[in-house]
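All protein chains but one are shown at their positions in the complex.
Up next is subunit A:
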Amino acid sequence: MAKLATAIRNPALSGHSVGGHGVLLKVLAPASRMSLRARPAAIAALSKALGVSLPDKAKTSAAKGGRTVLWLGPDEWLVIDEAGGDPVADCAAVKGLHSAVDVSHRNVAIAVTGPNAAATINAGCPQDLSLQAFPVGAASRTVLGKVEMVLLRTGEDAFRVECWRSFSDYVYGFLSEAARDG
């Protein structure tokens, strides 16, 4: 059989970016993502396999070597790997009770940066995004306008917004509109 041409990847909103008043929106490159669910007994082994300790406190994340683990619930984490790794494969050999599901293509990530980044997100997100309440590294599954998102603070003036693929038009549009009002 002749060698088949490999399908080209067409990420949603690829390469989009827009500036607002004191804020910049940028659609981020594709990443590997995994939805991880686990019983407490498996956490140590999974942490070891992933090379990052799974955070155990609400609204926190842990990161190491291009891999970020976001606490989403008492037994739920979102693992984002931007270094070309395969977290699902890394967890394959772990015996403890867990569920590892690849959701790499499910989400689209948008970076929101600049002095008005928090205000822009607060146009549609009711969370307190002050540095005291939502410090660098804080993560939360929350809402933006009419849709769900996962929010990660990557710097004092920088956030990563993760939303489902088909909601990315809405999220990008909402943030672009909010960015006008810096």
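Note that contacts are C-beta pairs under 8 Å (C-beta built on N, C-alpha and C of every residue); 3 or more make two chains touch, one makes a residue touch a chain; residues count from 1.
In this text, contacts and distances are computed from a predicted model.
*Asks:* When one chain of this assembly is omitted, its UniProt record names it as which of these: "ATP synthase subunit a", "AIM24 family protein", "ABC transporter ATP-binding protein" or "Sarcosine oxidase subunit alpha"?
*Replies:* So, among "ATP synthase subunit a", "AIM24 family protein", "ABC transporter ATP-binding protein" or "Sarcosine oxidase subunit alpha", the name matching the hidden chain's UniProt entry is "Sarcosine oxidase subunit alpha".
*Asks:* Touching the absent chain: which residues on subunit A qualify?
*Replies:* 1, 4-12, 21, 30, 35, 37, 39, 75, 97, 99-107, 119, 122-128, 130, 133, 145-147, 164-167, 169-170, 173-174, 177-178, 180-181
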